[in-house]
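The complex appears here without one of its protein chains, the remainder shown in place.
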């Protein structure tokens, strides 16, 4: 019987691959999840491109970002980003650090990132910009030292998204699904905002709208709908897509995912059934 | 023997997946079809990402957007968009509400959306912009209350496309295929217009050209040609593509998959029906 | 034994699908080839999305764009574009009419399209802009009447590419492969030029460079290399890709699909022929 930790590993590996499949992460960037039963730990993959991450790649870290077990593989050098935010923000359950191409122009120009539609409102009311030079002078721009991570966490403050000058973004969530949702729709909103900025005369959501629309879209309904969508898209790309529930053609084949493990033969069987 | 309603469900599910495959819809947005035999009802999927919608997901609603049967699944919260437009516009047979990335800059800047080529002319002569704040003040931007839907329907007026400030677009059609065509080519036109706007010195179609070109492209010939194209593209992505009629070269190479075998005749029949 | 006409049909069908696969054509647009043995005729598909065109879809027309045999299917309404250019320009062997998204901003703003790299030089020294309003006033923008086609052919003059105001482009070639090359690299150049225009301070190739670079890239070497590349990309998408000649590593792994079996030798032969 899979434990809560097993399930968390499967979920986090999937979030890695979803964020890669939707263009938020590439060879770099990472996403973490607070440990499901021990809030003083978090889960993060060993160092590898997120599109490739599988449950067995997921390791445990304490909030000082030290691995619980002696590592046998390379670790992400920037994991303090995760540890320091989990430390500073007990309600944060997941953190993603990324370099989505659409947010970089904001990181370079300092133009304020603003929600331009209701889904973008999930980025939060304010998106601060952290400049590593302010406290640390010239660096390689990576957030590697605990004090760098802590400084970034302070810049994030009570918000959900923070931009890193000349580097990327870091995003939190009260759940992994919320964090993924925020990343994807913030990146999409950024592209829309760039074009709106270029056309001029641009009017974003006002604060009350951001608050209302952000809240509305982070309820379970929209979040689950989006997660199912991204998850099926990933399954299609990975060749593990089975029929969707809710269609008599397909109703029979609801995947009982324990992971890929148990379902592989079942998947094949389901597929055969559907074809008859 | 499939009833008209069965056929409508199959067609509407396919329209959902086509609009997703062509990038108009993502996890959100929805498309509806007036009931084929009862004009006081319309068909709409239960709440789920359009790329995933199957015929069994399609439910019936009255024009007040209440489900005919007690629902066992979540419903789209914004279905009044569909009901109120079907109420106000008896000639409208299909409605799509979407957030295509290329139209959002117009929703945010208030720049007027204009046809820049003959296919874009299908958006219609005028594309009004509805601002939820005008009547309802600050909201979560979703169109959920009947009076919000009715207000949007009034803003649409006799036109075919209406933009929703800081939100997206809503598009009608005298058939589902026309509605899909209008959505896709309006989104494409929007991208072209943005680039033309940035380059300056921009000259759109004049009113007579919009009228003539819009009419020419919404005749059965072009609409069926485009529908067949989008439909085959979807089949390819879904792995259900079989050889195209009219090609002896490909006829020989129909893959002997068991999957394709049994469903091929049905698919072919559906296609033939649609083409008439 | 396939005749020259059979071969031409296969080649033209493939050019249709290559241009669709590379994003130049979508549901609309068309490409034609002068008849291989009778210069007073040309070949063009029946009306269907180019991505779907198979050899059996290819029909014969005289230079007045009347079908040689009574048609049993819908025809492209704009085929006079092809007939009138073949009439006016005996050295033109292939014509493509398209609405590639990157060229539309030029059709709308009237900004002059210019080569910005050596491959874009294949568009030719001058790209005139034809405005249907000048001679015909307000129309549906389609080029349907013989006199409209003739007017467009005059606007093309001795050049290889002509833009149609608020509509698209028409492109000729001394061979089908040359025409496809010109379409694809002109569309790519257009995107580069738009961004250069936006950045300002833009310096295109000068006339002598256009002449020299255009000539260099339209020799058999580059054209065949590009055609092989686009052709393999198409084969991959269509699932008919087999191992590439010249690689012992892959020779062993030719998939033993029954589908691929019968058409493989023919495909190989066509490819070999083209490379000479």
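Order as written gives the chain letters A, B and C; numbering starts at 1 within each chain.
Following the convention adopted for this analysis, a residue touches a chain if its C-beta (ideal position, glycine included) is under 8 Å from a C-beta of that chain, and two chains touch if they have at least 3 such contacts.
Small disclaimer: the values here were computed from a predicted structure and weren't measured.
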Which displayed chains the unshown chain touches: A, C
Touching the absent chain when the full complex is considered, from A:82, A:114, A:167 or A:241: A:167
Residue among A:15, A:80, A:152 or A:197 that touches the chain left out of view: A:197
Of C:11, C:80, C:127 or C:213, the residue in touch with the unshown chain: C:213
Sole contact to the chain not displayed, among A:33, A:107, A:123 or A:153: A:107
For chain A, residues in touch with the removed chain: 26-28, 46-49, 51-52, 54-57, 73-74, 77, 99, 101, 104-105, 107-111, 138-142, 165-168, 194, 197-198, 237, 259-261, 264
Positions on chain C contacted by the hidden chain, ascending: 116-119, 121, 188, 191-193, 195-196, 198-206, 208-209, 212-213, 215-217, 221-222, 225-226, 228-230, 232-233, 236, 244, 246-250, 252-253, 255-256
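We take it that only the chains that are shown with their structure count from here on.
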Topology of the chain contact graph, where touching chains are joined (line, ring, star, complete, other): line
Interface composition of copies chain A and chain B: same or different, split at half: different
Per-chain Cα centre nearest the global Cα centre, belonging to chain: B
Geometric centre distance via CA averages, chain B-chain A, whole Å: 30
Residues of chain B engaged with two or more neighbouring chains: 198
